[in-house]
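Note sheet for the following structure.
Just one protein chain is left out here, and the rest sit where they should.
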Amino acid sequence: MAEIPVLKIGDCLLVSIQIDMHDRLAMALQDDLTRRIVADRARGVMIDISALEIVDSFIGRMLNNIAAMSRVLDAVTVVVGMRPAVAITLVELGLSLTGVRTALNVDKGLALIRQAIDEQGGSFARRSL
Amino acid sequence: MPVEASDVLSLRSSDDVVRARQAVRAKAVEAGFGIVDQTKLVTAASEIARNTVDYGGGGTLLIEILREGARRGVQLTFSDNGPGIPDVKAAMTDGFTTGGGLGLGLSGAKRLSNEFSIESMPGKGTTVTLARWNR
Partner (left out) sequence: MEAKSMTAIPRLLAGNEQALLDAWLDSQRKSGTLRSGQISEAQLGNDSRRLLAALSEGAASGKVDDIATPAWDHARNVLEEVSRSRAALGLSPSETATFVFSLKEPLFELLRRTANGDPERLAHEMWTATLLIDKLGLYTIETFVNSRDAVILRQQQELLELSTPVVRLWEGILVLPLIGTLDSARTQTVMESLLEEIVAEGAEIAIIDITGVPTVDTLVAQHLIKTVAAARLMGADCIISGIRPQIAQTIVHLGLELGVISKATMADAFALALRRLGKAVTENPRLRPEQ
């Protein structure tokens, strides 16, 4: 079974979904990412879905789960590159991506992660004083 | 209503769900659908195909291109001989799920389609028919 590669850039993990995933692969990705966030002490997770032609409720659930798990592990999740047709369909489908931040592309996604981490770090620092 | 083309697929595994998506996409392109209509149809198909595999114990998908005057549409018929749905009305409400999903499968697919019908009886299997027309 093919695996989806997870790359590490600094304290961020980057996943680029290039293929039409079947459900087992999506579950494997979810598990793999969670494991890696802990193993690599990642502060940010970026999921690039610019190659995805379809995001259905299963994939949506996967994205929400990843965001929820990473939040528990003190990491920020950003989904980038959603195609217009996919966005329009998701709105029609009624699917909301809770706890998932989105950005137009990888560059903006990284900037968003940095900004979010700084915000969290800032508030934490204030609390501990 | 004349049927211009048709395709039959078996839905037994999650690989078949992927294959079904691709086959539906191909037929939608053949019927001259724009990218948004294609995406909505394939997403609806993905939802129901998954239901057929996960809850229906596997089944079949019939893809047909229909023609009505100048318009063309794609009709999908999913059938299985699984346990059936006891309360179809409840199953069609948003958020209803017996399997830990988001509960958007049936109701979501209906929202993405121009026509949608479902026949299901406990012990008699389920048939879902949905169609989308070219704008």
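So that you can tell them apart, the chains are marked A and B in the order they are listed, and the count of residues begins at 1 in each.
The criterion applied here is as follows: a residue touches a chain if its C-beta (ideal position, glycine included) is under 8 Å from a C-beta of that chain, and two chains touch if they have at least 3 such contacts.
What you see is a predicted model, and the numbers here were worked out from it, not measured in a lab.
For the chain left out of this panel, the touching residue among B:36, B:62 or B:92 is B:36.
Note that of A:26, A:47 or A:90, the residue touching the chain absent from this view is A:90.
One chain of the complex is left out; on chain A, the residues touching it are 80, 82-85, 87-88, 90-92, 97, 101-105, 108-109.
The definition used in the following text is that only the chains that are shown with their structure count from here on.
The geometric centre of chain A is 28 Å away from that of chain B, both derived from CA atoms. Those residues of chain A that touch chain B in the complex are listed here as 20-24, 53-58, 60-61, 64, 84-86, 88-89, 92-95.
Only residues 13-15, 17-18, 21-22, 25, 35-36, 38-40, 42-43, 46-47, 50, 94, 101-102, 104-105, 107-108, 111-112 of chain B touch chain A when the two sit together in their complex.
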